[in-house]
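Following: one structure in structure tokens, then a few remarks.
Missing here: one protein chain of the complex. Every other protein chain is in place.
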Amino acid sequence: MYIPVEGFMYPNEVELQWSVLIVLYPFITGLVAGAFILASLERVFRVEAVKPTYRLALLTALAFLLVAPLPLQLHLGHPERSFEMYLTPHRSSAMAMFGFVYLWYLMAVLLLEIWLDYRRDIVVKSQTSTGIMRFIYRVLTLGSNVISERSLRIDERLGYFITLIGIPSAFLLHGYVGFIFGSVKANPWWSSPLMPIVFIFSAMVSGIAAVMLLYMITTRLRGKEIDIRCLDKIAQYLMYTFVIDFSLEMLDLLQRIYEADESFRSLDFMVHTRLWTSQVIVQILLGTVTPIALLGLTQILKLTEKTRKRVYALAGCLTVMGIFAMRWNVVIGGQLFSKSFLGYTTYKMGFATREGLLTAIALMILPFGILWLLVKLLPPWPDASSISASGEFEQAEPVRSLV
Amino acid sequence: MEVTRRHLLLLLPAAAAAWKFVLAGTPEASPNYKLAEHWWEMLIDIPKCIGCGSCVRACAQENDVPEGYYRTWIERYHVADYQIERPEVESPDGGKQGFPPDESSGKNFFVPKLCNHCADSPCTQVCPVGATFISPDGVVLVDKSYCLGCRYCVQACPYGCRFINPKTHTAEKCTLCYHRITKGLTTACCEVCPTGARQLADLKNPKDPIHEFLRTHSVQVLKPHMATGAKVFYDGMDGSVR
Partner (left out) sequence: MFKDIEHLIRLATVMAIAVVAFLVLRAGVVPRSFGQYGHYRGAAMGEIAARPIAFAGHDLCETCHSDVADQKRQGKHVVVACEACHGALAKHADDPASLTPAKLDTTVLCARCHEANSAKPKWFPQVVTADHSGGIACDTCHQPHRPKIETKPETESKAEGKK
């Protein structure tokens, strides 16, 4: 395959090492971390307004977290050797810790929190459902049907504690992804102590926007009324985090422009040519400034509910697109220039190849499929939790408010 | 000229001990080789490089380097007057077939490149599983039966010395001809360099002429600000080289 090169690249640099799949990876883990942080708002910071999205956010986080390692696996030259990361993790490698951070987050935080939160529902369903579903729910109960008031209260306390651990864990999961890039001293486009922080805030932005959109879509699909108080609150949080995220990114940019070190001329040229559309137009103008302005308008102007919903939907879509563009510009942009600062290469994305566009699209659809299954298995709707509960189970309902 | 291997062994007792290991490629290094007694590096004498590409060809042949990838390569620099921050550089096919004649004005010279076998190498630092490492004798190697092919090391190398072998799907790089130097031979590139622009040296060998050379010459490493502990020393290198 012929790859157009401008100027001089070291001869081994012409081919890009990390493809669109590695763009997906931080995008997906970002959604996970962001969705989880939104969920914990309700639990830890007692923001009652966003309660309708609590369980949906948790399931969204789980659906995306299950998909997160797939682009990495598909990208590896030897996926069958990936377990070596658990067997002989290299302590000095930022990447080696990924396996452990991922497992910790999946097993100790997300699955546990969901399990504790849903346990009453699971036990009820293991007794009311039939066939294969009954078997699945029975396995999920781990063979214990204890849902006494005290046991549920213990679950609630434990769940609260896990959420407390979960917030720094979510930061770790994604901040650490930022560190994988930020710690590469050979690459001035990546090497920045701000990278993990920028990644965390952009993760929160994308996760909050995604859950907001999912909440709007699922509520509409179910023919229910959107809780506008909840939506207003989410949009408000989205705007605040976005402003912080944007400030951090601009700080990074300003520092680079003012310092203008040896790499600046090369990177500046790249931003003005190869990255102009994806960075300046899509990421900054359409994906950041526009949604912040739109969200700002809803705070200033007194808009009708209908208009607000539309503005939120538009801002949400632009935000998710903008954050995806940000991941693209970091991962792909960081490989387009030569480490000699004398030339540029081109990224040619395959179509139906292992690391091609088709795979990327499939990987982006997959979490929604998983989410659909999870929603079927563990309905997250507030109105669904009390259904199918017969007599003795109903008394457990007020437990949540006890804590 | 009818010489059998038996004759050869008689002729050359010193090499004889190593020869059967040399050719058969048995897993043991030659019997006299001790890991702790060597610390390998290379010296590149830029004013001696004629850009013939012999090293690049020999490397490819000795190590079966795939087409389009380079464990060593040569760059041609053009520096106009004072413009050391904006050199023009080219390396057609890594300089494997030499360089076309060019009579442009300014300062022109060749720079051979290879893995710097850094003592504090960023590539081994980032390897998640320990598939690449610095051997006790100072050579950065890749364990191709353990490498995941995650490519993090390729990103981490400031010098562009690593690539992914399209056949094995694992990281690959210069081994400093580890299969040769452990048997008393020099590297393939140093063997064929017609002007002696490349010299393998052993810093732990007090008799190695490298010590005298380093004492009497101004040498540099590539990108010293990267602080990688690079062990390929360049003599007579221009400030424009990166």
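We just call them A and B in the order they show up, numbering each chain from 1.
Simple rule for what comes next: a residue touches a chain if its C-beta (ideal position, glycine included) is under 8 Å from a C-beta of that chain, and two chains touch if they have at least 3 such contacts.
Note that this is a predicted model, so its numbers are computed, not measured.
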| item | value |
| --- | --- |
| Selected from B:I44, B:L114 or B:A131 as touching the chain missing from the view | B:A131 |
| Omitted-chain contact residue, chosen from B:C118, B:L141 or B:L222 | B:L141 |
| Residue of B:M42, B:C118, B:A171 or B:V192 touching the missing chain in the full complex | B:V192 |
| From A:Q17, A:T141 or A:S206, residue that would touch the chain that is not displayed | A:T141 |
| Residues from chain A at the interface with the omitted partner, ascending | 83, 86-88, 90-91, 107, 112, 115, 119, 141-144, 146, 148, 150-151, 154, 158 |
| Interface residues of chain B (partner: the chain not displayed) | 1-5, 8, 11-12, 15, 22-29, 35, 47-54, 58, 61-63, 76-78, 98-99, 101-104, 108-110, 130-136, 141, 143, 145-146, 175, 178-180, 182-183, 185-186, 188, 191-196 |
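Everything below uses one rule, namely that only the chains that are shown with their structure count from here on.
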| item | value |
| --- | --- |
| Inter-chain centre distance, chain A versus chain B - centres from mean C-alpha coordinates, in Å | 43 |
| Chain B partner contacts - residues on chain A that touch it in the complex | 8-13, 15, 17-18, 72, 75-78, 81-82, 84-85, 87-90, 92-96, 98, 180, 184-187, 335, 338-342 |
| Complex interface listing, chain B residues touching chain A | 69-70, 73, 75, 87-91, 93-94, 113, 122, 125-131, 146-152, 154-164, 168-170, 226, 242 |
